[in-house]
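Here the complex is missing one protein chain, while the rest keep their positions.
Let's look at chain A:
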Amino acid sequence: MAQVTSVAVPGQLLGPVSEYQPGPGTHVHNSNLYASILGPVRKLNPPKPAGPQKRLTKITPAVPAALPTLSIERNISAASQDGGSKGKAEILPEVNSTVLCRVTRITPKQAQVAILVVGETVLDGEWQGLIRVQDVRATEKDKVKIFESFRPGDIVRAVVISLGDQSNYYLATASNNLGVIMATSEAGNAMYPISWKEYKDPETGASESRKVAKPF
């Protein structure tokens, strides 16, 4: 790699667009290729184009020479530092993917969660998500009370509805099979579900309201 450095930092100039194609982890600005994330630079040489057709009676236009692609690998090793609150992992939550998350904070308008599992993959770092009060249920959205749907510490199955902004994914639990799957009571015991809106503590006998996910 003569011109291109082996490890790039965000914002580092990699080369002009006339010489390289942008790949994952890079972006184009003013006809130049810059790195977007911290990581090792990989150069993918394009497949060799087929030689000119040996047909003397036809003139085909020359295919423009394919450029090598530069991409930056997301480094999964513990040595790299993640800057934003969207940490690093091999797999990212996408729209319509089912995730498991833990509720970290509740306010009357939304519940903040930490996304732990995407699909079947457990993540290394936690992504922050938000469940807004109008996305908790499918029906009677204006009558939802966050305190009766989630509590801090609950494990919730939700679906990603938007990649959101710099700090949060937006999630929803508006379906029968989405909602709280594990909850702890005020007394500290694990509870089991008794209906779509209640969990029961077997030791004290007290019930607590939650938006319960239908077990499969």
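Keep this in mind: a contact is a pair of C-beta atoms (placed from the backbone, for glycine too) under 8 Å apart; a residue touches a chain by one contact, two chains touch by 3 or more; residues count from 1.
Convention: contacts and distances are computed from a predicted model.
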Inset, instruction - Assuming one chain is omitted from the figure, identify its UniProt name from "Cullin family profile domain-containing protein", "CTLH domain-containing protein", "Ribosomal RNA-processing protein 40" or "Very-long-chain (3R)-3-hydroxyacyl-CoA dehydratase". - result: "Ribosomal RNA-processing protein 40"
Legend entry - Residue in contact with the excluded chain [from A:I106, A:V160 or A:V180]: A:I106
Inset, instruction - Kindly note down the residues of chain A that lie in touch with the hidden chain. - result: 106-108, 146-147, 151-152, 203-204
